[in-house]
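The structure is given below, and queries will be raised subsequently.
Of the protein chains in this complex, all but one are displayed in their positions.
Then we have chain A:
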Amino acid sequence: MATARTAPAGPASAGAATAAPAAPVALRGVGRAFTAPDGGTRDVLRGVDLDVAAGEIVAILGPSGCGKSTLLRIVAGLDHPTSGEVAIDEAPVRPYDVRCAVGFQEPRLLPWRSIEKNVALGLPRGTARRDGRAQVARLLELVGLAEFAGHRPHEVSGGMAQRASLARALARNPEVLLLDEPFGALDALTRLKMQDLLLDVHAAEPTTVLLVTHDVDEALQLADRIVLLGTDGDEPGAGIRQTVVVPGHRPRDRGSAELAELRGRLLDGLGIDRHGAARGIQATTTIPHYPY
């Protein structure tokens, strides 16, 4: 409906097939407090400083409830910080910022629209009808859903719906792609496939990606850098505890020894005891030592 309008062509619609340039993201002292039911305030985030380079993939890792999603929503302009500021390409983020696209934890597709029409929802306002159709077809091809273009969301599997959701986010031609545990609800095997798909997509459209996850392996597989979010002792509000540059180039070997060591460190950071580590056993390779 809205896409049918022929609004004056903005910069976004100039070339529907070419990806928008990736943009750097800068967070300066971002904090968010929510009003508690008793009338007081509860700090969720405190003083988050982060710079994400254009085209970089940064994973935000943290235990559940630590404010990862809140941080992502702030960057997307779905929520506002109570302190600090977020800028994309040095311009502050506005509510529902057009430069961002969000992939939610659930597919959030409109059940009465076909997959194709759902993906088209992501197209920037004022995209010409033909350009839009070509763009949607290309994205469906990219996420392997070309054959399912006419299906309704309830007629495809959860993994397919999530792929459609990713295609919808990409249709927006985002300078920054924000993914909120996009594969969290999928089964383990589908999740691995989706991770590879995301890497393919990023290779085809190298936008800046901020990925929230609680899965250490997923972060290691996908990210250039991993930011560990968490609280420091008794202080309320989560901040960045640790930043890890993931070595090697993607796609990474899921079983490499280097990653296994890093994985252990990150799990430590999440407060998970490395099995055996406490007993002085070095878990540096993926082939587990006996006794585990």
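Here is the rule we use: contacts are C-beta pairs under 8 Å (C-beta built on N, C-alpha and C of every residue); 3 or more make two chains touch, one makes a residue touch a chain; residues count from 1.
As a convention for this text, contacts and distances are computed from a predicted model.
Trainee: Identify the UniProt protein name of the omitted chain, choosing among "Ubiquinone/menaquinone biosynthesis C-methyltransferase UbiE", "ABC transporter permease subunit", "Phenylacetate-CoA oxygenase subunit PaaJ" or "DASS family sodium-coupled anion symporter".
Mentor: "ABC transporter permease subunit"
Trainee: Of A:46, A:68, A:168 or A:225, which residue touches the hidden chain?
Mentor: With A:46, A:68, A:168 or A:225 as choices, the missing chain is touched by A:168.
Trainee: Pick from A:62, A:122, A:159 or A:182: which residue touches the chain that isn't shown?
Mentor: Reading the full complex, the residue touching the unseen chain is A:122.
Trainee: For the chain left out of this view, which of A:76, A:128 or A:197 touches it?
Mentor: Hidden-chain contact among the options goes to A:76.
Trainee: Looking at A:108, A:151 or A:214, which makes contact with the chain not pictured?
Mentor: Of the candidates A:108, A:151 or A:214, A:108 is in touch with the missing chain.
Trainee: Can you name the residues of chain A that touch the chain not displayed here?
Mentor: 1-2, 76, 78, 96, 98, 101-102, 104, 106, 108, 110-112, 121-122, 124-125, 168, 172
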